[in-house]
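Missing here is one protein chain; the remaining ones are kept as they sit in the complex.
Per-chain residue numbering starts at 1, and chain names A and B are given in the order in which the chains are listed.
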Amino acid sequence: MVAESAARGSTAFTEVMTTPPPADTSGPLTGLLDFVFADVWQRPVLSRRDRRFITLACVADADADRPLRDHVYAALNSGDLTFTEMQETVLHFAVYGGWPKASRLAMMVDEQWQHIHDERGEPVPPPASLLPLSTPSDPERRLALGEQAFKDINCLEFAPPRDHPFHGAGILNFVFGEMWLRPGLGMRERRLVTVACVAFQDAPFPIMSHVYAALKSRDLSFDEMDELALQFGAYCGWPKAASLGQVVEEQKQRVTAEWAAEQRTP
Amino acid sequence: MVAESAARGSTAFTEVMTTPPPADTSGPLTGLLDFVFADVWQRPVLSRRDRRFITLACVADADADRPLRDHVYAALNSGDLTFTEMQETVLHFAVYGGWPKASRLAMMVDEQWQHIHDERGEPVPPPASLLPLSTPSDPERRLALGEQAFKDINCLEFAPPRDHPFHGAGILNFVFGEMWLRPGLGMRERRLVTVACVAFQDAPFPIMSHVYAALKSRDLSFDEMDELALQFGAYCGWPKAASLGQVVEEQKQRVTAEWAAEQRTP
Partner (left out) sequence: MVAESAARGSTAFTEVMTTPPPADTSGPLTGLLDFVFADVWQRPVLSRRDRRFITLACVADADADRPLRDHVYAALNSGDLTFTEMQETVLHFAVYGGWPKASRLAMMVDEQWQHIHDERGEPVPPPASLLPLSTPSDPERRLALGEQAFKDINCLEFAPPRDHPFHGAGILNFVFGEMWLRPGLGMRERRLVTVACVAFQDAPFPIMSHVYAALKSRDLSFDEMDELALQFGAYCGWPKAASLGQVVEEQKQRVTAEWAAEQRTP
C-alpha cells in the first residue's frame, strides 16, 4: 500500500514535471507531494495543459526559484505550451501579478528555452517580430477599443472613465486596449492565469469581478472553476483557496440567477 | 473507505477548529481539507499548539478573512494559546510579516476574544499594564542589549553596525533590543512564528539565517523543522514550502558540520 502509493506519486511526478522524482521520498513533505502530483494533477475536468497555466501563475507569484524553474521547464519541455503561449503568459502575468515578478519569469523562460534546446542539441529559433501590433496606435481609437474590450471581457455594460490616470492610461489604453487582445493566447487560458493571479493578490473586487466574468462568459464552466480553486490551493495554500472558493460559490449563484432571468425575458 | 475518510476528516476538523465541519463536503476542495486536517494536523513531532503558531502566521499573511477569523477563534477557544501569548504573537508577527497585516490580525484577536467571552457569558478581563517595560530605556544601554540579543538569538559572533537607520534604530534598538526579549511568549514559539513569516516573505538571506539559528540554538530539532515546513506548505502552498525545505536541508548540513567541529575542539 505504501510502496504502491509511492510508485503512484513517482510516476505522476515524472509525467507532470518531465524529470525524475526527488530521490529522497522519506521526509514529511512526501505526503504533500503525493497529494499534489498523484491526486490533484490527475483529476478530470481540467487538462494537464490547463493546470499548467494556473500553476505557472502560482509559482511566479510565490517567489520560489526552483519550483519556478522546474514548472517553466516542464511546461515547455512537455510541449503543453508553445513558446509563443509561454511568452504571452509572461505578459499577461505581468499585468496581473506585477512587472517585477514578471521580469524574473521572463528571464527564467528565456533561460529554460535555451536549456531545452541545448539538451536536444538544437538551435533556439529566432524570435517572432513584435511589430506590427494588432491593435490601433491612434489614442482615440485605442481607448474606444479598450472600452469595448473592457465591457466584453468583464461582462459589464459600462467602462470606467477615460479621464483618470489609472483607468484611462492604464486599464483602457493598455490592459484592455492592447494586452488582452493580443493573439498568441486564447481567452480561456487568459482566464486561468487571471483568476490565479487575482486569487493570489486577493484584492476583493478583482477576485469577484474576474471569477464572475469567467463564469458568465462561459469561458470556464462551474466545474472547471472548482478545479481551478483546487489546483490553486495546492500551489498557493489553503487560506487563499478557501477565500477563492467562497467567492466562486457566490458568483455561481449570481450567474445562475442572471441566466435564469435572461431566459425568462425574450 | 470514502465514508470512513470523510468521518476522519470531519472529526479532525472539529478537533482543530473547535467548530462543526462545513456541511457540504462534496466539492473538489474536500480532498485538500481531508489532507490538511486528518493528515497534517494529526502528525507527531509538533503538537497541535505548536502548529497553531505556524498556521496563525500563514493565515495572517494570506489575507483571507474567514480562515484568519476561524484560526484565531480556534487557537483561543481551544485554550491552546493564552490571550497574552496571542497578543505577543501579533507583535512578533508585525515585525516579520509587516504592520498592516498585523493591524488586521490585532483587530481580529480582540473581536474573537470578545466573541468567545460572549458565547460563554463571561466578561472580558481587563488588559495587563504595558509599563514598566522589562528592557532598558537609555538608548546606549538598549543598543548594547540589542547587540547581545542579536548575537545570541541569531547564533552569530557579530552584530550589524549601529550607525545605520535600519540596523541601529530598527533591528538593534527595537527588534532585538526589545521585541524578542519581551516576556509572554517563549523562544520556541517565537521561532515557529519567525520561520513561517520569513518563509512567506521569502527574502533569501532572512530565511537562511532564521532556519539556521532555530536549528543551531536547538530551540527546534531537525524533525520539528521538517514538520514546520509541512504545516507551512499546507497553509502557504507548495512552492514556498519547497523553497523552505531546500534551505532546511542546507542548514541541517551546516549545523551538523559545526556541531561536529565543536566536539573535536576541546
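To be clear about the criterion, a residue touches a chain if its C-beta (ideal position, glycine included) is under 8 Å from a C-beta of that chain, and two chains touch if they have at least 3 such contacts.
If you're wondering where the values come from, they're calculated on a predicted model, not measured in any experiment.
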item	value
Residue, one of A:D34, A:D50, A:D63 or A:E189, that touches the chain absent here	A:D63
Sole contact to the chain not displayed, among B:D34, B:E88, B:E189 or B:D219	B:E88
Touch criterion as defined above, residue of B:V198, B:V211, B:L230 or B:V248 at the omitted chain	B:V198
Where the unshown chain meets chain A, residue by residue	63, 87-88, 90-91, 94-104, 106-107, 127-133, 137, 164-167, 169-171, 173-175, 178-179, 182, 184, 197-198, 201-207
Interface with the undisplayed chain - residues on chain B	63, 87-88, 90-91, 94-104, 106-107, 127-133, 137-140, 143, 161-171, 173-175, 178-179, 182, 184, 197-198, 201-207
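Keep in mind that, in the parts below, only the chains that are shown with their structure count from here on.
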item	value
Centroid distance [mean C-alpha coordinates] between chain B and chain A, Å	31
